[in-house]
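Only one protein chain is missing; all other protein chains are in place.
Up next is chain A:
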Amino acid sequence: MWDFPLFPDSASTHAPRVDALYIGLLLVSAAFTFAFAFFVLFFAVKYRRGSRADRSNIKDSSPIAEAFYITVPTLLGIGLFVWGAIVYFDLIAPPGDSVEIYVIGKQWMWKAQHPEGSKEINELHVPVGKPVRLIMTSQDVIHSFFIPDFRVKQDVLPGRYTTMWFLPTKVGRYRLFCTEYCGTEHSRMGGWVTVMEPAEYEAWLEGSSETTGMAAEGAALFRQYHCSGCHGTNSTVKAPPLEGVYGGPVPLLNDPADPQSGVKLIRADERYVRDSILLPKNEVVAGYEPLMPSFAGQIPEEDVLKLIAYIKSIGRGRPTRALDDRGMDPGEGAVTNVTEITGMPQQDNGGNER
């Protein structure tokens, strides 16, 4: 009965660092709380009405005391902020060689899809000791992907990709929750993350995967949705070929409505490919007419992910990972979401989103 957890398990590289910060904060807060409790009680009792304590020389303000208790908390606060920011940087910047898994949230389940093709629901299998990066989106409302034992959490939004990474350090099964209130079954929208030895993980992938990988399924969809009609090599419509697009710089019209507006270069990442499918008029490749119809509402999120996987597979490898919406390019340190590569005319996109 009395054995209940006071602390979550520590099962990722983030966990000990976040815990250290948490304990640091606990110590600071406990020090202040006990100091206040002590002084409040001590003064209240010592100077209770009728006591004979010395009350001569009463002051009702003191510039020295005030300066002291403005500066000390300010410095302490800035110190904690810096510490918190340092840990946070690592929390959002994945290392280069991550295993990439796609996650889709929907009322009320988590669907995960490994690039090799295996799919799972409310389960996530990952190898121990390897960084894992999740590329997540939602099919309906906002959800939030939370693994307490890893100290990671990230909202999952409709119409947008968010990413999250972790490096599991312990084999085992860990709880997975949805923490953004999402309706009736919110509290049941969870499951388990299973951390396995890498060899086991490979075996699991083999065992559970459909033989075709995501990219192959994407290639089929590419024809099924008639993308190939325009982008294919033999097509008569003038559309940019997609070979080599992913990962490379793409020249875009600064202002899609005005062909004379000049060109800016952006790096083609997952967001770019997704938006090109669903919102093709927003970013028009220089030298092409904005002819492409929008596929918004016609292609389910899972198929979008497969198409992206296909376009990735015919792209130029993966020189950068997708820039997540926090505007962080993990490979290159801090740059804005739309990476300006040259001194060409630039467009201010506000530093994040779309």
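Here is the rule we use: a residue touches a chain if its C-beta (ideal position, glycine included) is under 8 Å from a C-beta of that chain, and two chains touch if they have at least 3 such contacts; residues count from 1.
Rule of thumb we're sticking to: contacts and distances are computed from a predicted model.
Asks: Name the absent chain by its UniProt protein name; which of "Cytochrome c oxidase subunit 1", "Extracellular solute-binding protein", "Sugar ABC transporter permease" or "Glycine cleavage system H protein" is it?
Replies: "Cytochrome c oxidase subunit 1"
Asks: On chain A, where is the contact patch with the chain that was removed from view?
Replies: With respect to the unshown chain, the touching residues of chain A are 1-2, 4-8, 17-18, 21-22, 25, 28-29, 32-33, 36-37, 39-40, 43-44, 47-50, 53-55, 58-62, 65-66, 69-70, 73-74, 77-78, 80-81, 83-85, 87-88, 91-92, 107, 140-142, 144, 146, 148-149, 151-155, 157-160, 162, 175, 177-188, 296-297, 324-328, 334, 337, 351-353.
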